[in-house]
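Excluded from the complex is one protein chain; the other protein chains are retained at their positions.
So, subunit A:
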Amino acid sequence: MRFRFCGDLDCPDWVLAEISTLAKISSVKMKLLCAQVLKDLLGEGIDYEKVGKLTADAKFESGDIKASVAVLSFIFSSAAKHDVDSESLSSELQQLGLPKEHTTGLCKSYEDKHVALREKLRETSLRLGRLDSVSWRVDYTLSSSELREVNQPTIQLKLQRQGAESGAPETTVVSVSADKFRVLLAGKFSIF
C-alpha cells in the first residue's frame, strides 16, 4: 500500500503499530499532544511534563510516551516533507486505522502549522559553508619598504562563514588589488 505522506512508499511497520497506541488517548488530549510535538519540530522545545500529564489518563508507560511522540513527529515531518495536503493526510491516516476524531484534530494542527513547518525544514536542510557576513575596507598604500611611492588602492575583504566540515564559524581575510577586484566584479555580474 503506497501512502503519499510516506513519499509514495509503504508505511513503516512501527508507525502502524504506534497508531493503535495513539488511538488510546482521547481526541482532545491528542490535539494538545500534537501541539506539543509541533512545537518541538519548530525548534521551540517540548515540555515532557505536559506530555506526561496528557498521557497519564491512558496510563502510558515511558516507552508508550516516547513511541507516541515519535510517531507524531514522523507523521508531521514526513507529510510536510512531501507537501501533502491535509485532506489526503486525513484519508490516509484513517486508512491506517486512526479514529476519525483524532485524525481531524491532527490534520487541523497540521494545516495551521504547515507553512511554518516547511520553512523550518528548509532552514535545516543541508548547507555546506554558509556565508554569514562580508565586511570590506579600502586602503590606499602610500609607500612600502620595497618601493618609496606605491600609491595603490587595496581592498580588504573579511568573509565570515560556517565551516563546511566542522560547522564552526570561520573567518577568512583576503586582500585584493584594485584590478583583480574589478575582474571579480565583472565576472560576478554576468550570471544574470
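Following the convention adopted for this analysis, a residue touches a chain if its C-beta (ideal position, glycine included) is under 8 Å from a C-beta of that chain, and two chains touch if they have at least 3 such contacts; residues count from 1.
Assume contacts and distances are computed from a predicted model.
Peer 1: Given the options "Integrator complex subunit 11", "DNA replication licensing factor MCM4", "Short-chain specific acyl-CoA dehydrogenase, mitochondrial" or "COMM domain-containing protein", say which is the protein name UniProt records for the missing chain.
Peer 2: Missing chain, UniProt protein name: "COMM domain-containing protein".
Peer 1: Pick from A:56, A:164 or A:178: which residue touches the chain that isn't shown?
Peer 2: A:164
Peer 1: Which candidate, A:128, A:150 or A:173, sits in contact with the chain we can't see?
Peer 2: Only one listed residue reaches the unshown chain, and that is A:128.
Peer 1: Residue-wise, where is subunit A in contact with the chain that is not depicted?
Peer 2: Against the missing chain, subunit A presents residues 125-128, 164-167, 187, 191.
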